[in-house]
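Please find one structure pasted underneath; my questions will follow.
Shown here is a partial selection of chains from the complex, left in place.
Note that the chains are named A and B in the order they appear, and that numbering of residues resets to 1 at the start of each chain.
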Amino acid sequence: MHRTALLTVSDTSPSDDPEDRTVQAIREVLERGPFVEVDYARVPSEQARVRAQLRLWSDAGRTDLVLTSGGIGLAPRDRAPEATRDVIDREVPGLAERMRAEGARVDPVAALTRGVAGVRRDTLIVNLPARPSEAADALAAVLPVLPRALQVLRDARTVADDEGTSDREGAGDRTSVAGSPPPPGDDTSGGPA
Amino acid sequence: MHRTALLTVSDTSPSDDPEDRTVQAIREVLERGPFVEVDYARVPSEQARVRAQLRLWSDAGRTDLVLTSGGIGLAPRDRAPEATRDVIDREVPGLAERMRAEGARVDPVAALTRGVAGVRRDTLIVNLPARPSEAADALAAVLPVLPRALQVLRDARTVADDEGTSDREGAGDRTSVAGSPPPPGDDTSGGPA
């Protein structure tokens, strides 16, 4: 099972919020695959707040997949894609392309979503839209390939552990390993891919 | 009606120029939607010249949509995408993806266009190809979603005005407001999205 965290990016009050329906819609799609929800958070639509939460989950090493919803439109406060690009080591553009292309079959406005997908350390991060049906459709468009992506990241982690470049599995969170070296081959760590 | 400016990017002399036919082709497509042409300019295919014109229109606050044509191929002087990326606050990749995917149904060479779409302040900028039929097809591929995009930008502008972060509507052009703060949430203004 792939450990999945959900992040709602929204300026709306949690009470009486359609975002809650979005999270429910995302959960229903996730049930179709080998995913288990391990965490949920909600942050206002501020680039620094989104970035901080993505770093927290990715660096703790207990989350394989982070799905964000909201903050990927054209309004000035929609900065989830920028926050994601700030933290990923390498972008996976095909996931966003596929979500938009498949989404546009239902409604052409999917072309206006600016979602990004990418990897930070061992964690895959995928931006989904804010509306329930759009988020569900976008996730469903990439769901069949997510297990394969997460398996590649898991295999890479095992190799790193075997080579002694990470003590995360043995000693706990990466956040407790100050100065932990980046994974092998990641010679431009931290920059957007 | 959305205020639209057209920019021809070309090194060819204006006389006896197929670009003129491109502008005519773009105008014919625009007539299908709620767009009114408010300005037209022609610049040589130089990155700095394209960039300057895009800034001028976006920062004056009287243009909702800028459509450029030309300068998006593979030749060394084709730098309209780079000029656009230099000035936008956030990219809208789905528009370019859709123009290329739809264009490739007619002619696969659409895969070679390098057009970019993005937002600077309240203005949406979209790069179109140089040839009349290709420019018309590319614009037609995104025309149905442009009013929605422009409405989002208009709504954001109204919010900014209500919050007093912009006096543009009351006092005139943004170009006259030195040191005007960026829109809220735009905490990396100026950088390519």
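We adopt the following convention: contacts are C-beta pairs under 8 Å (C-beta built on N, C-alpha and C of every residue); 3 or more make two chains touch, one makes a residue touch a chain.
Model, not experiment: these values are computed from the prediction.
J.: Total subunits of the complete complex, with 2 given?
T.: My count of identical chains over the entire file-defined complex is 3.
To be clear about the criterion, only the chains that are shown with their structure count from here on.
J.: Would you kindly tell me how far, in whole Å, the mean C-alpha position of chain B lies from that of chain A?
T.: 30
J.: Along chain A, where are the residues that touch chain B in the complex?
T.: Chain A residues touching chain B: 45-48, 73-79, 81-82, 96-97, 100-101, 104, 108-114.
J.: Which of the residues in chain B end up touching chain A in this complex?
T.: 89-95, 97-98, 101, 119, 124, 142, 144-145, 148-149, 152-153, 155-156, 160, 183-188, 193
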